[in-house]
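Sending over a structure as structure tokens; questions will come in a sec.
A single protein chain has been omitted; all remaining protein chains appear in their positions.
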Amino acid sequence: MPSLGTSFGRGGATTFQQDLQNADCIVIMGSNMAENHPVGFQWVMEARERGAKVLHVDPRFTRTSAMATKHVGIRAGSDIAFLGGIVNYVLQNDLYFREYVEHYTNAPVIIREEFADTEELDGLFSGWDPEQGEYDVQTWMYEGMEVHGSAGQREEGFNATKGEQSGHGGHGGGLQHGEPPAEDKTMQHPRCVFQLLKRHYQRYTPEFVAETCGCTVEEFVQVAETLAANSGRDRTSAFVYAVGWTQHTVGVQMIRCAAVVQQLLGNIGRPGGGIMALRGHASIQGSTDIPTLYNILPGYLPMPHTETYGDLEHYMQANTSPTGWWGHFRAYFVSLMKAYFGENASDENDWLFESLPRIDDDNSVYFTVEQMLKGKVKGYIIAGENPAVGHANGKAQRLGLSRLEWLVVRDVVEIESAAFWYDSPEVESGELKPEECATEIFFLPAASHTEKDGSFTNTQRLLQWHWQAVEPKEDCRSELWFYFHLGRLIKQKLEDSEDERDKLVKALRWEYPTHSGILEPSAEAVLQEVNGWEIESGKFLSGYPELKDDGSTLCGCWIYCGCFEDGINQTARKKPHWEQDSYVANQWAWAWPSNRHIIYNRASADPDGKPWSERKRYVWWDGEQGKWTGLDTPDFEETKEPHYVPPDGAAAEDAIAGGHPFIMQADGRSWLYVPQGLEDGPLPTHYEPHESPFDNPLYSQRANPRRQQNDLAEDPYNPVDGEPGTDVYPYVVTTYRLTEHHTAGGMTRSVNYLSELQPAMFCEVHPDLAAEVGLENGGWATIYTSRSAIEARVLVTDRMRPLRMKDGRTVHQVGLPYHWGKRGLVTGDSANDLAHMVLDPNVHIQEVKAFTCGIRPGRRPRGADLPRFVAELRERAHSRREQDPRVEPEEVRKTTPS
Amino acid sequence: MPLAKLLESWPALRQLREGDPLGLGKAVQSPRSQSLVPRIDEAEHVVQSVCPYCAVGCGQLVYVKDGEITQIEGDPASPISRGRLCPKGQASKSYAQSPIREYKVKYRRPYGTEWEELSLEDAMEMIAERIVKTRAETWEWETEDGNPANRTMAIGNLGGATLDNEENYLIKKLMTGLGIVQVENQARI
Amino acid sequence: MNPGPLTDLMEPTGVPAGWEAYGDERKPRMGFFTDTSVCIGCKACEVACKEWNLIPEDGRVWTGESYDNTSQLGANSWRHVAFVEQRKPLYEGASDENPLRWLMSSDVCKHCTHAACLDVCPTGSLFRTEFGTVVVQEDICNGCGYCVPACPFGVLDQRKIPSTLNVGHKPDLPPIGPLERGEKKDGRVWKCTLCYDRLKGGHEPACAKACPTKSIQFGPLDELRERADARLGKLAAEGWNAAQLYGRDPDDGVGGFGAFFLLLDDPEVYGLPPDPVVTTRDLPEMWTNMLAAAGALLGGITVLTLLGGRRK
Partner (left out) sequence: MTEIHPLSEPDGKPPGTTSWDRSITEAGTEMRSYYGRPVIKEPVWTWEIPAYFFTGGLAGASAVLSTAAKLTGHEKLSRTSLYVGAAADIVSPALLVSDLGRPERFHHMLRVVKVTSPMNIGSWVLLVSGGASSTAALLELLGWLKPVKLAAEAVSTLAGPPLATYTGVLVADTAVPVWHDARKELPWIFGASAAASAGAAACLFLRPREAGPARRLAIAGVLAEGALMQAMELRLGTVGDVYHKGTAGKLSWAAKGLSTAGAALLLKRGRRSRAATAVGGALVCAGELCLRWAVFKAGFQSARDPSYVVESQRRRVEEQGTKATTRPEQRPAPPSHGA
């Protein structure tokens, strides 16, 4: 999560679910917590019972809204307008936590003169390169910040941290010592971050919010007031978000904007505060920490890039920050290489850096689908995921799979992604014929969580071990078994290969003890490698400070270092909460980093190290013992005094002053303004969704200029405001999940007791919209976009409030759960078939939370009529690819230099 | 059963004997009801687990008898969930024992019109071959513009968000070793 | 017949008939307090109940009635979460242009103090347990169906599908539908047992244990009643709209519920009867009335026959 990473230093929730009970106000936005995280929601209810205000700001009135003390309906995709409004309200009315902002954030820092804001450039920041369609971030830097060496190297240094990499702090902060060169503690300097913020958001007035989001001025003010009134020394407020924010072309910036609000109100690193990122899958946090992502190595170390890193030294220089904990980048990297390659990786051969594979700017899953459609991908392995239903533009996904040479699908049931070749909308419409599909498919049954040992990292960075209960039956196997034995077989085949190409795979350390008849590898042995040990003595490491850059330590993921401290599986600790001294329960499982639950918790104390207030004490400086202490493990060097001032030439963590809680950041502060690490700007700005019936009320720059589009015939876009044919797709559509089902449904449409609770695909519409198009509750509707058309049962409900927008326009929103597909006990059309594949530039996540559609009564056409029906509408809409390509404002700008 | 015993156990008589004249309680209790024992008390062993659905991370207790799961319910010891579960978590036994769960490898040959049987061993062998072959055929040392690449762009791996950290670790490690860079998971979605 | 024991059926004593008989085996009366003001409508209770009691699937019908596809309690649904969408504010006098609230409530067998189902059961299959709860004994029930119309809440029903249908790991079983030829329906009557077996083992019922927000609370009834009173007071102080306890008092038509509720609107809005009465309250009167009728029949026939005089 680059948003949180760039703002605070680590790409994870800043707090933990149980701590929500201490909040005085909880803003749930971009999340439907009661429905999608029901058990975690108990802590919100605890807070409500203690008198906390629970505010739900969401396009829909959901089961969360029903529990909230106040629900405010806004137009899908207008979140930054709302949050920016709060920033402006807080600044204009001096409601911010002055002392916190001054000492703990980069508000006083002065930015380079060359920087120009969107307010000056009509929706673009300085450094926009029309040809490349991307930003040169030079001008965004801190004033007087020394640029890495020569021009040549500059490029290396500064495009380094992108996407998930920056998801873990601005690596190459570029600061030569802990303090930014130019600051104005009074925060009056016109180019200091604080003043930039003020100017950037000055137009986000309550009236602007109301007409952009579709709420009333009163509703907005009530939220802003309540939030501000419950923040400060003695009170704290928390933000809760989920994919309702991430799945936008400005997803990262939405979260960033919440981060700005929370910094101004002084709610980070404190009990009852923070930003609770709710992840959707058992170990989705874990799968970014120990990534199955193209652009990072375990612990958010960047993958080598084709263009950027010539050799190890460049790589090091680009990613090692002279100050803060990224100062030890080399130790993290070298220890990982030792874990991967053992003695084969040595100082002499640069730890095999030269042989590592290189990535391009975007090799993400949607890029891969593009490549599949173009026939460039031959083989694909899918383990526990269902792109045919769960990913945007299901048709493109399925057609992509149909153009592979071979495909491996591992799951518990036969999911749509395994059955697309004989049972899919494309087969139904004749666009795909089994006898013409060349893909060779292996379906391998997987083991369930009860049939294997292993650890999940939950939404609050907590690694929890689960023990095997029963043996998997017949051919069912764990992924651990599959990938271990696959690797073993491949290494066998390449044993005698002299080919340079096979050097790296042959160098892999691939020895893991196995047990039971099926030769299941030991998950604990793998976790031990993740934790790491001292190679000489074989002693397990107790934390990342022990990592060495000379190859004497081995560690598979530096941020997880300590999870096997003293040779004990810390993640398997199950001490009942009632036997623990505080609600933090830090003897239950193990949280990264170093078992810290609220991170940056030094900020729960004032600059002198005293709690901001008795009511909100959490971690503080104990003068007698000369160390930090409190309810949680201090997220700070234990004995570093509150008033420690780094000596000149201090490096790494020693360069961080005792008053700066954000120890991953080069300057030890949280970033209101992000000088580097983000693709689309240092400050969040309101842009319209890629597909929207409205124009940007602020700028002629309608949508995020940096958003990723593609040129696939399979992925046409609907016209937007001001274009011909907008009326064909006049409604805003948003997709979501229900309590009763899980994502693409593979894990729930296979269960009787869940299938019967939500047995059919349906759409939610307001009575007015129903009347407008003639929909009847309980009947059928056909929903269509340029991509496809699906049918759904109609649920007419007041919960889908129509919103009054600027100049009195009313916008209707259509709600679509996306759980259904053609397989399983209950089946139905897939909402994702309607979605496009336009992405956020930082994390390449698709925008399925806000796009446009048309809707009409009745069931959809069958067979070959379906694509015809979709095509006819598309033609009528002059949609892109059929007619002249749409001219985007930013494309206009390409010809007219700004 | 001798007549005497039969009469003995006849609820109509027990009504009078056991002070339950209306026959609404004790007297009409059947032997089965009297000797009822909850399933979870008959389990051979109980395993502490974690719910496989969302990321809240609820604790689960898995009860096992004769090598089969007999019940899954919340683990009260968990500070996060305090023994509670949502409908999905509560149904995870039914998921593990789903009526449509697959237990055998299925193989579909190119242009095939139906699934075929295949042994797990053969499947693994064939998959390993495919990877080695495709990789060899599509290996790039350099990009078009001559930058180092050391990779194949013809193979991808998708999945991870519901997998264990240990599994993800092996995936990334193996794929990096093989020069496969297109490794992705649900976190992207 | 002895009217003695009958009359105490009519007394709102608050003591469940048949419970004292247990003597020292008698346990404190256990029950549910379902506080709908914190119900998030997740349906964990429905699933937990089915998982524990191995209840067959109830069919896959999408109703278009908000998020409720279970529709009612029955032989195959012992917990049912109702969803009510209203154009009313959650708090009294809340200034909202278009007020909206979404009430959710998990319904269950009420385990009445005076339970009609228990009274009318001709086989003694239904019985009062040592915990004061009302349970159907599946090894006794012969499916006479008398309890079905007797229950003033429509809780019980006969299982018209095979017991095993779609339970657990049975790939060969078809989804719910009309009975296959030769397929034998279960035929017995089923309802919530308040997890009698779990209680015997000292565990709390499955639904209460699962409930994420403790909307379903389990415990000794007296304790629950105190808790409920406090809760009602708090909600009143916070200005919750139309908050009320349902089935809390021993002096209602069924002598108080063993499983009672805190509702946010009148019972009928949730599909519950506003003034349920145990039908057997009037039974003594009915018996006497019947005896009179029987006498009249006897007399009437005799008289009418005599009218004709004796024949030679």
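Each chain carries a letter (A, B and C) given by its place in the written order, and its residues are counted from 1.
Here is the rule we use: a residue touches a chain if its C-beta (ideal position, glycine included) is under 8 Å from a C-beta of that chain, and two chains touch if they have at least 3 such contacts.
Keep in mind the model is a prediction, meaning the values are calculated, not measured.
Q: Using the document's definition of touch, tell me which of C:106, C:125 or C:193 contacts the absent chain.
A: Among C:106, C:125 or C:193, only C:125 touches the chain that is not shown.
Q: Among A:98, A:643 or A:868, which one touches the chain that has been omitted from the display?
A: A:868
Q: For chain B, which residues reach the chain that was dropped from this view?
A: Residues touching the hidden chain, for chain B, are 10-12, 15, 22-24, 27-28.
Q: Just checking the interface: what residues of chain C touch the absent partner chain?
A: On the chain C side, contact with the omitted chain comes from 1-2, 5-6, 9, 61-66, 68, 71-72, 74, 82, 84-86, 116, 119-125, 140-146, 148-159, 185-189, 229-230, 232-239, 243-249, 252-254, 257, 263, 266-277, 279-280, 282-283, 285-287, 289-298, 300-302, 304-312.
Methods note: only the chains that are shown with their structure count from here on.
Q: Farthest chain from chain B, going by the mean of C-alpha atoms per chain?
A: C
Q: Report which interface contains more C-beta contacts, comparing A-B against B-C.
A: Answer by contact count: A-B.
Q: I'd like the Å distance between the centres of chain A and chain C, where a centre is the mean of that chain's Cα atoms.
A: 47
Q: Using CA atom averages as chain centres, what separation in Å is found between chain A and chain B?
A: 27
Q: With chain centres taken as the means of their Cα atoms, state the distance from chain B to chain C in Å.
A: The mean C-alpha positions of chain B and chain C differ by 34 Å.
Q: What are the residue numbers in chain C that touch two or more other chains?
A: 42-44, 46-47, 51, 166, 212, 214
Q: What parts of chain B, by residue number, touch at least two of the other chains?
A: If we look for residues of chain B contacting two or more partner chains, we find 72, 84-87, 89, 91, 94, 98-101.
Q: Once bound in the complex, which stretches of chain A touch chain C?
A: Going by the criterion above, the answer is residues 34-35, 38-39, 41-42, 45, 49, 61, 63-67, 71, 216, 738-740, 752-760, 762, 777-778, 793-795, 797-799, 801, 825-826.
Q: Enumerate the contact residues on chain C facing chain A in the complex.
A: 38, 40-44, 46-47, 50-51, 57-64, 66-67, 69-70, 85, 87, 97-98, 100-104, 166, 175-176, 212-214
Q: Please output the residues of chain B touching chain A within their complex, sorted ascending.
A: Interface residues on chain B, with respect to chain A: 47-60, 62, 64, 67-69, 72, 75-82, 84-89, 91-92, 94-96, 98-115, 118, 120, 123-132, 134-139, 141, 143, 147-151, 153-174, 176-189.
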